[in-house]
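Some chains omitted; the rest stay in position.
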């Protein structure tokens, strides 16, 4: 039995399905460009075997464990590590069994597709995951993981990844990237500059982090000028490990373009831990504009991932820490929020700002009109809860008529679930081809144009936008 | 002539239509679970004949008379009772004639389907409703209403209703429910606890209502502790009439979890009529959390129906009172609003909170992510203006990928239009089957899974979520 339908995500109408399929056949085997994500560079550095099926599919995947949690399964029973290091379930087979027995919860969700894709295409599983098949599937995956062709580098090559970007803190020493470099392996694994720890006054240990940034860069980060110089130095360091972008995950999309003396005083308050909530937001906003100005000089693409209320459950945050499924999107106003940034640099063609959204209502109303006129601004692909067939369809339907295709930047998988990467890119390619086929079949695009656009969406735009 | 298309609401593509139809055939005859609505228990208690076609189809149905009003037909001409008891049109045939002559206004609206369904399936009407057919259709319905098999209990049985919940004020004596009990009739008609009159400081006569609550329960409702005890007592009373849920219709989704002494002082101000608008909202919000805590003990399911600006027209409110079509949805922020409630009880599996929304933008952005991680939270079905084919489709398309199916609770008809109940459940079953068929046909669900889910959506989930 096949877990996957060969024509999945195409239209059901036969002629339209064939058209989508035909487009898809021209892009399905293109290399994967993965310009934004959260895989662990250590995998590729050490190239050690993955531990077990649960460690690969359950424990690190917040899509998976949050859904199980929503139906009353405690996180500890799924092996999710506790913040205090206390005991959690350690029996991988038991965790896998819980997952398998509850796999019906994922019906209609992207995880259903991603997991089935990985099971079938990566591990050759042909039986559906459930309580009955749990052990057999576990064994099959576990056996694979012992083999050299299931080591991270082998999978990287098998997945046909042309380039993948990880994301590291500005304070990271990039040792794993150095180790990859030193290894002589040809896989292109690059980093991205993620300075939350040193640009967010509300980040744990902000002031100490800024001191550490100074130490790492030899700059005097007690002054605004030195602090900015330290960022420039550190960005240059990241560039030596292939970085072509920075990334910023702020609670709001707020930007600022304050006079430098005002910004300097705000920085001082931030260092002293005196910022109000609003001032902290203002400082983060100022730093987006500063980063954009640095981008003009060093060419790093600026990515903004705003609008998530992090750690909504105080209890789960206290017990399990960050990234446990309790990050909930909120309404985000881009028109006012991006005004300072866009007035500072939005008219330039020598800087690229990629904005992502968790608030789909903003696409047709705000983001497509903004990206459809400011040269610097591009729309990031459907993100997180919208990295799904319906989310991608809605993105194209609401973005394209105003922003076109060429103010978008292809697909990001944005994942830490390595085996889901081919599945995610495959979903994006299928949905985009289905969309293009519909445009052609309804007289809104010519067939040869659709071929070009399909290639651009699957490959070309990501390479170009991220300067890869 | 048939008023209804046998394949209505399925896809037009033949193979997909057949698949949807096949799924639907497995659920079309399942009993109706109606866990939330506003039918009048007196109907089932007295089992008297319904008065006339206008009293059944026009006067009590705000979907119907608001649309006629929007095109300039005065409410009084439709027999809608005046607040001051002054004269309104009393000739049922004349009211029916106005409705019939303007039935084209309902083209493309759910009322078109509901009315046609009731005309054909309940009353055997085969001619389209319009000015020409008005009298003949009136006569046909009127004749039916004289017959015993059109009495409320007979229709209840014919509609295959397994259980229906009405909604009563916390101050209601539940006499009609007692009369149903005493009658020995086997129809399962239960109540639900609706305490707006005694939890909303802005409700007409709030302080007096609280006094009355005290009298009914033997508790000292002048104190916060006594007031909470009175609710517990009253909820227990409602449970003896089958209640499995409470229901709360607040202007916002705000919840609070104040320290008990602060809540007690707020209650005091509420009793004294001293609450500001914001304090009244805060008190309502606090009571949601208090009700949730009571639910942990007594098992009532907590329903929240927020976000409607009631009585938008001051003039119509003054002349005709509440529920006259002038309740207009507003934007609702659930992430911040539900934070106190979810932090208090959201992590528990022994309490169920069902949230409805009139703001569809919140589904993909806020409610699905919240329901997709908090065990206590479930998503109510498309409500009110969204109880429609397009509303249901959008609900599934925006909720499912993040919340799945098992964090939703099946369908509610939420109606006071008795004859529309089979029509409404039929629409929901059709739209859900069409959605599932699409998932199967596009490789996002296996066929046998779709069968299971179809049954769950039509029957199982409502029973389970409402503990019926």
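In order of appearance the chains are A and B, and numbering begins at 1 in each one.
Heads up, the rule we're going with is that a residue touches a chain if its C-beta (ideal position, glycine included) is under 8 Å from a C-beta of that chain, and two chains touch if they have at least 3 such contacts.
Owing to the predicted nature of the structure, the values given are computational and were not obtained by experimental measurement.
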- line: The full assembly in this file, of which 2 identical chains are displayed, is built from a number of copies equal to 3
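What we mean here is this: only the chains that are shown with their structure count from here on.
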Query: Hey, how far is the Cα centre of subunit A from the one of subunit B, in Å?
result: 40
- prompt: Given the complex with subunit A, which residues does subunit B contribute to the contact?
  reply: 11, 13, 15-16, 333, 335-336, 339, 342-343, 346-347, 349, 361, 364-366, 368-375, 377, 396-398, 400-407, 438-439, 441-446, 449, 452-453
Touch list for subunit A against partner subunit B, complex: 4-10, 12-13, 66-67, 69-72, 104-110, 112-113, 128, 309, 312-316, 325-331, 358-361, 385-386, 388-391
